[in-house]
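Right after this comes chain A.
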Amino acid sequence: MAERIWAREFARVGAMAWKDLAVERRTKATLNAVVFFAALTMLLFGFALGADSETLKAASAGVLWLTVLFAGVLVFNRSYQTELDSGALETLLLYPGDRWAIFAGKVIANLAFVFLVEAVILPLAVILYHMPLERAPLAVIGVMILGTLGFVTLGTFYAAMASRVRAREVLLPLLLFPMLVPVLIASVEATQAYLTGDVMRDSRVWVRLLVVFDAIFLVAAVAAFEHVIEG
Partner candidate 1 sequence: MTEAVMERAATSGAVPAVPPRRPLLAAVTLLTLVGAELFSVLTSPPDRDMGNLEKILYIHVPCAWMAMTASLFVFLASVGYLWKREERYDMIAAASAEAGTLFTALTVILGSIWARPTWGTWWTWDARLTSTAVLLLIYLGYLALRAATDDVDRRARWSAAVGILGAINAGIVYESVVWWRTIHQIQSSPSSMGIMYTWGLRLNAIAMLLVLVYFITNRYRSFCLIRATEMMAEDAVLGRRAP
Partner candidate 2 sequence: MTGEWGYIIAAYAVTWLGIGGYALRLERLTRRAEQEYEAARGAQRAGPAGRQS
């Protein structure tokens, strides 16, 4: 009996994620815009930091992650847009079933989006900022996955609220970014460590922090989501 319930919940998660992804696949509007914005951001950072290639290389991890944050934040409010526009959210909530399935579905869909954007940003960082990715490509990608997990979990969570009030564009970053300080620090430091050979084994501390952060806030966000999505 328990297995049947779990199977149904996971089916719900899958359906939610698939629905969000299908909507986006049809229009591709948001994905294109976010990718262009990310590329633009990387370019602007380049202008701001100056042309010296050593400076750019040293800053590459930081610029990479800031770009992920600024571009990614555009994705989260949008993920509730379809339900809000059509008034489908109330209908969705009428169905019995745990709210965490809605949350998990949206997180998965948003993860897919942000990973796609990162797939464009990472090569750009290599090209524009001479990021020495070849030193530890798998490790850097691993850090990106861990950091993005925390980013998307919290982003999806806060967007459930921000998307439904006025001044949503500014409220989401205001709520979200202070919460992401540990993710930003840890991701940039870990990436930097791997890119510079990780002589002091600094990366371990940061990767551990990322794992702990992701675990804590995945649980906390899932637990709190039902209080936030209602009404």
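By our rule, a residue touches a chain if its C-beta (ideal position, glycine included) is under 8 Å from a C-beta of that chain, and two chains touch if they have at least 3 such contacts; residues count from 1.
If you want to know what made the cut, all candidates are chains of the complex that A comes from, given by their letters.
Remember, predicted model here, so these are calculated numbers, not experimental data.
Chemist: Looking at this complex, which candidate touches chain A: 1 or 2?
Modeler: In this complex, among candidates 1 or 2, chain A touches 1.
Chemist: Touching residues of chain A toward candidate 1 in the complex: what are they?
Modeler: By the definition above, chain A touches candidate 1 via 154, 157-158, 161, 165-167, 171, 174-175, 177-179, 181-182, 185-186, 189, 200, 202, 205-206, 209, 212-213, 216-217, 220-221, 224, 227-228, 230-231.
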